[in-house]
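Every protein chain except one is present and positioned as in the full complex.
This part shows subunit A:
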Amino acid sequence: MKNTLVIDLDRCSGCDSCVAACKHENQMGLGVVRNHVSAVGPVGTFPDIEMYWLPMQCQQCENPGCIEVCPTGASYRDEETGVVLVNTEDCIGCESCLKGCPYGVRHMDPKTNTIEKCTLCYQRRNDENWEPACVHNCCCGARVFGDLDDPESAASKAVAAAGENAHYLWDPASLSPTTVYILSEKTAKWQDEPVEVTRYEKQ
């Protein structure tokens, strides 16, 4: 199974409700996240500008770098669902996986000294309709969850409909991320190495 997220950036408005939905659902503390939304741009010069938002979370790679570098086997792929997970009992908080993942979507939780990452709300997998909290609450209807191995899944259909507007994150280490981003040039040009504008205190 290739369960993953398909995210329509033509719809995403950067409202961050996916972040709050995730944090409440997965009971994260302050300063720890499993996902975030990057503002990409605006690029260009006022008023001829364009931008998009890029929601970031585990890309559910086909060749996950995080699993490869994990010294204890705590990072693993669940056989039944295909989801990349962390077994917190085996995680020693060595942060090796942070180097194995080029996408910055794994976070150390200093309270538990283990790694936090998106599980696609694995705890919901037995629900009648398994749907991560970020997908359910998304205020733009921008997120689709499903199995890309199943051509009949909503996710597969969304990717098929997107055609050449379907994009994957930059893949320097041949990890084959499976998360699909849909972006048409009507909204903005897809950037392989995007300019990200952040809101962090200057050090």
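Definition applied: contacts are C-beta pairs under 8 Å (C-beta built on N, C-alpha and C of every residue); 3 or more make two chains touch, one makes a residue touch a chain; residues count from 1.
To be clear about the criterion, contacts and distances are computed from a predicted model.
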item	value
Omitted chain, identified by the protein name its UniProt record gives, among "cysteine desulfurase", "formate C-acetyltransferase", "ATP-binding cassette domain-containing protein" or "Tat (Twin-arginine translocation) pathway signal sequence"	"Tat (Twin-arginine translocation) pathway signal sequence"
Which of A:5, A:58, A:101 or A:144 contacts the chain that the document leaves out	A:101
Residue among A:2, A:36, A:77 or A:157 that touches the chain left out of view	A:36
Residue touching the undisplayed chain, where the options are A:83, A:138 or A:180	A:138
Touch list for subunit A against the chain that is not drawn	8, 10-11, 13-17, 19-21, 23-27, 29-33, 36, 38, 41-47, 49-53, 56, 88, 95, 98, 101-105, 107-112, 121-124, 126-128, 133, 136-142, 169-170, 172, 187-188, 193-202
